[in-house]
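Quick one: this structure, given as structure tokens, is what I'll be asking you about.
Note that one protein chain of the assembly has been removed; the remaining protein chains are unaltered in position.
Coming up: chain A.
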Amino acid sequence: MARRKESDRAQQNNDDSDSNPNDELEEEPDFDDPEGYEDDISEQDLMGDLIRQRPKETDGVESIVVIDGVPQVGPERIEKLQNVLKKLFQKFGKITNEYYPLNPDGSTKGHVFIEYSNASEALEVLKGTNGYKFDKNHTFTVNLLTDFEKYNDILDKWENPVPQPFKEQGCLQYYLLDQDACDQFSVVYEQGDKVAVYLNTQPEPSLLEERPRWTETLVRWSPLGTYLATFHAKGIALWGGEKFQQIVRFSHPGVQFIDFSPCEKYLVSFSPLADSRATDEPQAIIIWDVLSGLKRRAFNADKSQALPIFKWSHDDKYFARMGVDMLSVYETPSFGLLDKKSIKVQGIRDFAWSPTDNTIAYWVGEEKDTPARVTLLELPSRNEVRVKNLFSVADCKMYWQKSGDYLCVKVDRYAKLRKDKSDIKYSGIYYNLEVFHMREKQIPVDSVEIKETIQAFAWEPVGTKFAVIHGEPPSTSVSFYEVKTGQTPTMVKKYERKPCNQLYWAPSGQFIVLAGLRSMSGALEFVDTQDFTVMNTGEHFMATDVEWDPTGRYVSTAVSWWGHKVDNAYWLWSFQGRILKRVALDKFCQLQWRPRPPSLLSAQQIKDIKKSLKKYSAQFEVKDRLKMTKASKELVEKRRKLMQEYEDLRKQKQEEYAEQRRQRIELRNNVDTDETEGRGGELEEETVEFFIKEETTFIDE
């Protein structure tokens, strides 16, 4: 464009000079290169865009296809072959030219060139007839003529791809090396606009990293705490290391849910809307390799299924999903079905992996005369290690204890069943807790009957207790049961009329928070289940979430903007229920503790530590006290500075005030009011005597 303009202008100049020959024109500078001058700019740089449009030799031949694998026939049958092929290839467009190369003896060579009227038709042919089975012995191989050029460019010698240079990620586990084993937590606030990561130091959490627009919705820690996942419209990003640099990205448009495998090897991302686009490749669920960032397998989603669709075994070896009347177990790293076929389970309702073994528990609903049953299935052997039949079952829920020692199945049972056309109505519902002792021979099952509605159930993560909230709110009760070898579970404590709706065990067991969230206005009770003392009660008004830190030392409560629109804040408590910190944040959404991998210490080592806890705690107390005094010193220092600044300003103000005293007195009619301010309040006591009555009495003597 510019070029043309220039030439236009030159033209005009010429015109001008033509029309006004007398005009004194400045001599046109000579733009020509001197002879022998070599331009140091290549033509490619100068006008790459033009060169790219330069006509190529192949122009016009894109519409020619080469068909290989055509039967070789003698001259007498050429016409017949031509007719058959014409019929076949006419379907794709208008044939403008065809050529049958012949051997010297007049027979065909076995390949044919066909030219179409345009290139798109040729492409259609390629799609439609490449690999076409002409007859038993002849399969067509179809190529574009232009492909020859493409294949020409391929080097004869294979060159190994250059390995990617190793990128130093730093120590991803650095957070475990913190001197005082402080835990990190992430905070999402301002409606998701800001994400911050804090280190829970005492007495004040310290900010490690804060970024605006780090995520678009929420963040998730990976199960061992190595990565922080952020959600974006285009996919998921994982961050880690000391500076929270980006480790890997997974492109999955519209992703809404993610799930890590327990060992963090794989990530499952789920985009509920992805299926609407018509592609052959499934888009809804993608399983990624976390370390390499590569896609491993994609699945289509069944809309009706509850999340997570895929459940992982504890060691990342298997993952499973439930289908209609079947359970599909896949294995890694091949990502194929285990033994190439799904497990047929008629009427499967739900399943759950054991948290420590490759055992699946699933249950099957009642069907006519066959009772409902819970099955424990060992993988990959597919041994049914235990089957328990259950009668009059309305619903079941399975709860694995975190150490995998027990499985509790909460069974909703009915006394009467009424079928109303398609509706099934249960009445007289009561509850059974079926406890499977996984570590004992033949897995004995005990059952506990509870008459009232069960509101919540929770296993002690480490230990032998479980807690149940039962009854109708607000007059709910909390019961604690202990499970022992060879015995039915025994109730060890019952709190009558404890208004709460959620149970939160400390990750290390023993301590539990009974919480009445949301509608129960955020009442909290901290209980030590060793001797069932209520250590403390508290309240975080309208709290929506309670979370233990991974070591069980602190508890966070939160009023999330997602659940409640005002007073969004998070509070930190000690495990004994002492409030440590209240942090109010605008539109605060979510607080998540960074998880820790399981301890590497052996049981004996832990025992030893517990034994000498007294010694350690003395050391820690000294440390804590030091920190507190340091912090209060810092605070005092800060206050002193603020006070000094303020005093300086006030002094200046007071001097000005004193200077203006005369003017002020003038303003108030020469009355000095500076000294009498506020004196009216100090009432002077006045004694007023009234003469009320006079009486005279005579006293007889």
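Everything below uses one rule, namely that contacts are C-beta pairs under 8 Å (C-beta built on N, C-alpha and C of every residue); 3 or more make two chains touch, one makes a residue touch a chain; residues count from 1.
Methods note: contacts and distances are computed from a predicted model.
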| item | value |
| --- | --- |
| Protein that the absent chain corresponds to, by UniProt name, given "FAD-dependent oxidoreductase domain-containing protein 2", "Alkyl transferase", "Sodium/potassium-transporting ATPase subunit alpha" or "Eukaryotic translation initiation factor 3 subunit I" | "Eukaryotic translation initiation factor 3 subunit I" |
| Of A:S42, A:Q246, A:N300 or A:S632, the residue in touch with the unshown chain | A:S632 |
| Residue among A:V534, A:A584 or A:V622 touching the omitted chain | A:A584 |
| Missing-partner contacts on chain A, residue numbers | 541-542, 566-567, 584, 632, 635-636, 639-640, 642-643, 646, 649-650, 653-654, 656-657, 660, 663-664, 667-669, 673, 676-683 |
